[in-house]
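Below you'll find the structure I mean.
Shown here: the complex without one of its protein chains, the others still in place.
Think of it as A and B in the order they're written, each chain with its own count starting at 1.
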Amino acid sequence: MPEFAVELRNVSKRFPGPSGEEVSAVKNVTMQIRDGEFFSMLGPSGCGKTTSLRMIAGFELLTEGEVYIHGKPLGQTPPFKRPVNTVFQSYALFPHMTIGENVAFGLEMKGVPKSEIGPRVKQALEMVRLPGYEKRRPRQMSGGQQQRVALARALVNRPEVLLLDEPLGALDLKLRKEMQLELKTLQREVGITFIYVTHDQEEALTMSDRIAVMDHGVVKQIGLASEIYEEPNCRFVADFIGETNFIEGTVRSVDGDHAEFEAGGLKFIAVAQPGLSRGTSATLAVRPERVRLTHTRPGDTPNAYEGEVRESIYIGTDTRYLVLLSPTVNVRVRQQNTVPVGMPALEGPVGVKVWASWTPDSARILVE
Amino acid sequence: MARLYDHHTPMSNRRSPWLTLVSLLVYAFLYAPIAVLMVYAFNSSRTNIVFEGLVNQGPCGPFYWFCRLSNNHEVLSAAGNTLTIALTSTIASTIIGTMAALALQRYHFPAKTFSEVSLYIPIVIPEIVMGIGILVLFSALFRWLNGALSLEGDRRLALGLGTVIVSHIAFSIPFVTLVVRARLHGFDKAVEEAAMDLGANEWITFWRVTLPMIAPGVLSGAMLAFTLSLDDFVITFFTNGPGSTTLPIYIYGLLRRIITPEVNALSTVWILIVLIALLVTQWLQNAEDPFRAVRILARAFSPLFQWLRPGR
Partner (left out) sequence: MNILKRLRDKNSRRGLWLISPTLLWMIGLLIIPLILVVITSLGQRDPDGNVIYTFSVNNYLRLIGYSFNAPCGDTPPPCFDDLYITILWRSLVLAFQTTVLVILVGYPLAYYVARAPARWRNLLLFLILIPLWTNFVIRVYAWIMILRSQGVINNLLEAVWPVILPVYTVLYNLILSPLSAFLPLHLSAPGAFQPLEMLYTPGAVLVGMLYEFLPFMILPMYTSLEKIEPALYEAAADLGASAARTFWRVTLPLSAPGIVAGTILVFIPVMGTFIVSDILGGRQVILVGNLIQRQFLDARDPTFGSAASIILMVMTLIVTIFYTRRFGFGEEIASA
């Protein structure tokens, strides 16, 4: 069996809190990260993603569990002996050294001969598109440039794994989007395993091969971007990633991998998680862009009901509607503004009656 | 406070002329004594009670008293002592104070609160109490040691250069610690983590990353310690002995005897040195790259170093 680039087994981190009680930052986390993949840890602040990253880097000691790099357990090895390098959120460039000296630092620590350092630094800077900047100083560079220097400084050492701690957080939107693509391309070129931490789900979806979604120290779901998006396994993931409609109700019956669901007097058929049984309280999750609006009753799905448009908001690329299907059930709908499919009337369709529908496979029944 | 403000002018950025006048008067108040001091350094009257006109004696002419100063062995020896004490105590207290600042800012250990409090004590008690205390300590200590080790004559332990230096270190440490701690306050620890991430162990991280980054703070602390030591009177007064007279003590002694314009000349020289030192400090602090400024200074002084090199 090929070994994983990084593996976390039953990793936990606890420390004493402000009032003496124990705080659990990371609870029994297990992950396998494959060689050469772009792996992201995604979640809100405080979910434990940064702590996990720092445990891989060696800046935090594990309370329980073990971290393996290419099969070797790391134990209590200090960070300067680990075959990983980190790109920090604040870049952490050495202010009293030139860019060249910054990038060369890791090589110097490893004892790489001086003759080799120069060319390697040059190559690293070219790779991040900052050729010839060796003599400059960090304070003379913009945020985006500093970030690329931090990247070069880490990559020049050819680490087995590169760790990135929300490196794009301080950049403005446009620059951030550019850098996301650049990082993705760079990772493909270099082929090193990237472990990326972020709270921005769009960023994670853009760049990652696989994503681990975390909340309150626990891993909720690991999978491809498409899996996370289309097949969330719990309410948290469905809520955190993109937008979702949640309809509370009860399971009426289960039939294989589908189930019948009742809410607010309406009945729906949707994909069912294993372990559901009749009478369970659950939530129906369906994404706004999966809801189709028509003037007449569609015949191809049992999930079709007539409702009234309550809100209509035009935002350029799409129009978003709020449709009331029953006194307790309303759904948000998103439709692309491509002419002429969908609702033709864009000016004030409020109050208009429409049919909202979606296929059984577009919706999932989630328990937590 | 009504005199400060012109009631007819709304509070804008224009300053009241009254304020400017008062400020000028205060500045004059601050500088008048210094000016008087410097003028009298050129007094032809030996007794220096009345200004009798510009002195013009000997080969140095108007600078007669200054030249006499350079031949005055007592003054030179006192100056030498002052410098020795200042340099030694500065180096020691800077190292010790920086260590303390690092300890207090970054680590938790038993006796941490005690250390913090004890560092504040020299600042809140009058200097004379500290001076007395150290005097009592050394008196008792030496009396006991001299007796126990049967030391006689020249070998007896007594107040002198050593006791002064040790005392200066004592009152300098809190100030160095304060200054360096202020510098450590906004320190981004990520940089140290970055260094370790790149393969530097803790010692190398300290020398190559931490220390250079806090260097300006450490230098400020050192300069503060240096000035405090140079200027100190009270503590030195109670801890010095024969052979360890410093300039302030010497001047104080002179004031009880005959005051010739030589004292003024000495004072003038002192003021000028302080002025130059302050200017250099300002220039260093304002320089874009303080290390470049230090390098320029070093290069400027290198002929001097060449000249001083042993075996010339």
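Heads up, the rule we're going with is that contacts are C-beta pairs under 8 Å (C-beta built on N, C-alpha and C of every residue); 3 or more make two chains touch, one makes a residue touch a chain.
This one's a predicted model, so the numbers in the text were calculated from it and none came from an experiment.
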| item | value |
| --- | --- |
| Neighbouring displayed chains - absent chain, whole complex | B |
| Per the touch definition above, residue among B:Thr20, B:Asn56 or B:Ser70 touching the missing chain | B:Thr20 |
| Which residue of B:Ile121, B:Leu145 or B:Val280 touches the chain not shown here | B:Ile121 |
| Listed residues B:Thr177, B:Thr205 or B:Thr245, member touching the removed chain | B:Thr177 |
| Among B:Cys60, B:Leu83, B:Ile96 or B:Leu151, the residue in touch with the chain that has been omitted | B:Ile96 |
| Subunit B, residues in touch with the chain not shown (by the definition above) | 1-2, 4-7, 9-13, 15, 19-20, 22-23, 26-27, 29-34, 36-37, 40, 49-51, 96-97, 99-100, 102-104, 106-112, 115, 118-119, 121-122, 124-130, 132-137, 139-140, 166-167, 169-170, 173, 175, 177-179, 182, 220, 223-224, 227, 230-231, 233-234, 238, 247-248, 251-252, 255, 259, 263, 267, 270-271, 274-275, 277-278, 281-282 |
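In this section, only the chains that are shown with their structure count from here on.
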| item | value |
| --- | --- |
| Interchain centroid distance [CA atoms averaged], subunit A/subunit B, Å | 58 |
| Residue ranges of subunit B touching subunit A (in the complex, touch as defined) | 188, 190-191, 193-201, 204, 209, 212-213, 215, 291 |
| Touch list for subunit A against partner subunit B, complex | 57-59, 78-81, 84-86, 88-90, 92-96, 105-106, 109-110, 150, 153-154, 157 |
